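Every protein chain except one is present and positioned as in the full complex.
Here the chain labels run A, B and C in written order, and each chain numbers its own residues starting at 1.
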Amino acid sequence: MENIKKLILNTITDAVIEDKKILTVTVEPNKLHLLAKTLRDNAAMPFDFLVKLIGMDWGEKLGVIYLLASSTDLSKEIVLKTGTSDRENPLLYSVTDLFETAHFNEREVYALLGIRFINNPDMRKFFLNADWNGFPLRKDYDANPELNPLSLESVEMIDTAPRIMENADGKLIEETVNIFEADDYIINIGPQHPSTHGVMHFRTALNGEIVQKIDVHSGYIHRGIEKLSENLTYPQILHFTDRLDYLSANINRHALCMCVEKAAEIEVPDRAQYIRTIMDELNRIDSHLLAWACQTNDLGATTAFIYGMREREIILHIFEKTCGGRLIINQNVIGGVMFDIYNNFQKDVKEFIPYMREKLKEYDRFFTHNVIALGRMIGIGNLSKEDAISYAVTGPAGRGSGWSCDIRKHQPYSLYDKVDFKEIIRTEGDSYARYLNRLDEIEQSLHIIEQLIDNIPNGEILAKTKAIIKLPVGEYFQRIEACRGEFGVYIESRGDKTPYRMKFRSPSMALVSVMPLICKGEKISDFIGIGGSMDYVIPDIDR
Amino acid sequence: MAEQIIFYILAALIAVFSVLAVTSKQIIRSATYLLFVLLGTAGLYLLLGYHYLFAVQIAVYAGGVMVLFIFAILLTNRPGENVKAERKDRRIAAGITSVAGLAFCGHIIYWNVNKAYTLLVPAEQKVQDIGLKLMGTEKYQYLLPFEFISVLLLACIVGAIMIARKR
Amino acid sequence: MLQPLELTNLLSWLDTTLRDSMPVFWVLLIEFVLVAVALLAAYAILAIILIYAERKITAFFQARFGPNRVGIYGILQSIADVIKILLKEIIRINNVDRFLFFAAPFFMIVASMLTFGAIPFGKMLHAIDFNIGVLYVTAVSSLGIIGVLLAGWSSNNKYSMIGAMRSGAQFVSYELSAGFALMTIVVLTGTMSFSEMIAKQEFCWNIFNGHISSIIAFVIYLISGHAETNRGPFDLPEAESELTAGYHTEYSGLQFGFFYLAEYLNMFIIASIATTVFLGGWMPIQIPGLDGFNQVMWYIPSYAWFFGKTGVLIFLSLWVRWSFPRLRIDQLLNLEWKYLLPINLVNILIMVILVLAGLTLTDLFPVLAP
Partner (left out) sequence: MNSIITYFKGLFIGIKSLLFGMSVTWKELWTKKVTQQYPENRKTLVISDRFRCELTMPHDINNEHACTACGICQMNCPNGTINVLSAMIETEDGKKKKILDTYTWDMGMCTFCNLCVITCPSDAISFNNQFENAVFTRSKLVQTLNHKGSKLREKKKEVKPQSVPVVEDKLTSSKEQMIEPLVETKISTPSDKSIKNPKDNTTEN
């Protein structure tokens, strides 16, 4: 890291470097792009993975925090900060040309904080309509419903995007670009469509059956969880995490619990760690099963979908008996778990493991080698490793492109450094690789559970915590491997019982942002199939 | 008697739909009316007991040609788009041509209508006979025209490929 | 031979009593009307039974119970659905070509009804017996596609349009294979008439008679027939996960009911043509020489044989439908143009050689000839 520090100071002499847990660098807006580029192109340890892009309202300043990590070693992180004190017309420089994932994130920041980014190719608001008044995540936001009345009028979609570009002599030009050509044949896939896995809207330009361009519209179910969290205490925020990516509810909640525990220095009892890890892995199997089922359903195999649901039901039953929830399971709390395991938990889980293994074999016979399925997955939706990193596509999809991006291996948390499991990596990068990755990860999760289930130690399941949890002043990052990729929590605390700023990194957003790239030139049926193989969950995007 | 009633119904249908097919402003409707005309003709064949011709009429025209027509219209036209009215001089020309056609056909029918009754064989033709006639090389047999048609079709296919490849 | 359960007895009794009591013209008129009513009723009842059977069998394939609320084991479910569909509002949609929009479902249902009329359901249970039965069936069933195309176009909906275009491409391609597979058997039997075909299969079904070639033709016919009915792995025109409901997205109420009905009846029609052409139609299983056995087989009425064999084929079609993922349009056309059609052409050639060289089973073992 010392080399990196030198590198930073060599590039930007007036950069402010703070030696916190994670190296934090604050620079002027106009130098950020250069610094990010230097860090990304640094050969020894390229910081080419933009983990989080967090828009901030510090009060006197508006700005952005970038959490960068190295794609070769995810545990190496750097935080970049920049900001502007112009609250009327805040302008920052875009890093979209360096990290493609920044594109949607910057649009999100624009919608929620009103910061516009120079050189971002498409500066429409993400999540919000263009006519939304005010910027919700700003501290001085006026939430009066009269400012943004509910409209029942049908609004014509305008396919033009404003943007600010910087030309060669450093002059800023505001312009509008057309997203679609006038004679494009556009169909709306979504917001109500059986295969968008939620309320998602893809405006798709077709040439016959072939997809030419996709424009992603999101935010139909945006609930403003990050804003809501600013007025709630940490235990209260917990129940929101389950509702982000509801299919990896337990894992998301684990992430927030860990972030708060780390900040408040709470030691989680061993028993709770075991329970958490087992539940996380069960949750992962559950989620991957659903992903498998939905993917098969997207490819038209309804029967396979129901088989997947059948196996998933057993896990849900275990969840229900453990903590009374099936989908939103409310198991983790700060300091441990809410419920201890029930009497027959171990027996049920141990019965499930061989059953699931047998069913995996059945899936192989039924679908994995099916000649039609192969034709619809092999070589479809190719995502190269470079693109995966640039778009920050993690999880089974990222690992299907040959990128080792499992946080459980790179930054082990809970008990993942004590158990033996393989990180499944395939290099093909197509739908089939992602499909197989999921099935193999189910197998690995079973393997992890097998190692833990008999060794759950006795003891407390909940650490003693203060009645009111206040986090010390500071910024806290927590990254975790959710079912769809890296889930992240960022908390900025000002010492209150509520966070000053809360940000969740949703893996699904990266998965959706890469759809226009990998679907281009594929057939419309394959667009659906690729969507199934990416397995995004919409509430995770529409936080 | 029943046959005559059916004949007049079919004839009226054919006549009405023919006119509609020509006068309709929307090209896809014209195609549909044309389809009804073809089906009515097939009905006439059925009435005469020419089952083979009936089936071929439906398979080739209704099932084959019309499907291609509609397909082509779907590919080129927008729903609800009307056909532009034709220029006046062309309309007059078309009127003259159709009257001439009517006179020509009417003449033939008028002078041959009695002969036709004697020529027509009321019994059903066997498919084998038709097949043998089509494939035969003797007098009143049709191998040569059949082959000519296939050459014509080949030319059409080659032409179609050429047009498609240019794009 | 004793055939006490055949409907023939009843029908001929009816015919003679009518002829005794009134002039021929009125007898014919009454009989025409009766036949038409019987066909329509059979059409509707078969559809109801098929829908119920499909839902139940599908459920069993998928570890579910299927309909089980209306009546015992849910047997009244499809009747309830019919009532529901009849009561539903037919929604008027803006900016559509109303005439074609309304006409499209009729094309579908008329085409399948016309085909339905030509099927021999049992001994003497024919509405029409054309001497070109096979050709007639192929010709008339091709009308249905026009309904699909018009429905897709006139709905003024892009999903419907894509569905209709897919359907068109699919139907035009697969009709070739289906036709060629039937022609293979026409080569074998030397006739296009269904009744003659059945008569020739008294001891040896066509599927055995032409052994290799027949079996290939049978499989190809099942595949392409399945594709023509827009079902199973070939349901691209209405691909639920892609196009919501394809060409009939905008239809509701009875209009949708027509599409639905036609789809199910087309499945039945394909199965029954396959039965008639390949599996001996209504002819019972008979073994030359074993008169006692044959007598017992004849005791089972011919329509039971017909529906039994058709039922097996329909089950096969359901089984396939619920086992495979959907094909993509290029895979679908690949299957037809790269596999089925060349195989079919070679197959016809093989069949011609078999027939000319006298290698069919009936040629080799004359005892099997009728």
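Remarks
As a convention for this text, a residue touches a chain if its C-beta (ideal position, glycine included) is under 8 Å from a C-beta of that chain, and two chains touch if they have at least 3 such contacts.
Remember, it's a predicted structure, so these values are computed and weren't measured experimentally.
Across the whole complex, the hidden chain's contacts among the shown chains comprise A, C. From the options A:Phe305, A:Phe366 or A:Trp403, the residue with contact to the chain not on display is A:Phe366. Only one residue in the set A:Leu91, A:Ile221 or A:Ile328 touches the chain that does not appear here, and it is A:Ile328. In the full complex, the hidden chain is touched by chain A at residues 232-233, 235-240, 243, 303, 307, 310, 313, 317, 320-325, 328, 330, 333-335, 338-340, 342-343, 362, 365-367, 369-372, 374, 461-469, 497.
Considering the complete assembly, chain C touches the hidden chain via residues 57, 59-65, 68, 319-320, 322-324, 339.
Definition applied: only the chains that are shown with their structure count from here on.
One simple way to say how far apart two chains are is to compare their mean CA positions; for chain A and chain C this gives 51 Å. One inter-chain figure worth recording: chain A and chain B are separated by 63 Å, centre to centre, where each centre is the mean of the chain's CA atoms. Averaged Cα coordinates give chain B a centre that lies 29 Å from the centre of chain C.
The part of chain C that touches chain B in the complex is made up of residues 25, 95-97, 99-100, 103, 130-132, 135-136, 138-140, 142-143, 145-146, 149-150, 152-154, 156, 161, 164-165, 168, 171-172, 175, 192. Those residues of chain C whose C-beta lies close enough to touch chain A in the complex are 61-64, 158-159, 162, 166, 233, 235-236, 239-242, 244, 322-331.
Across the complex, chain B meets chain C through its residues 2, 26, 28-29, 32, 35, 51-52, 54-56, 58-59, 62-64, 66-67, 70-71, 73-75, 79-80, 124, 126-127.
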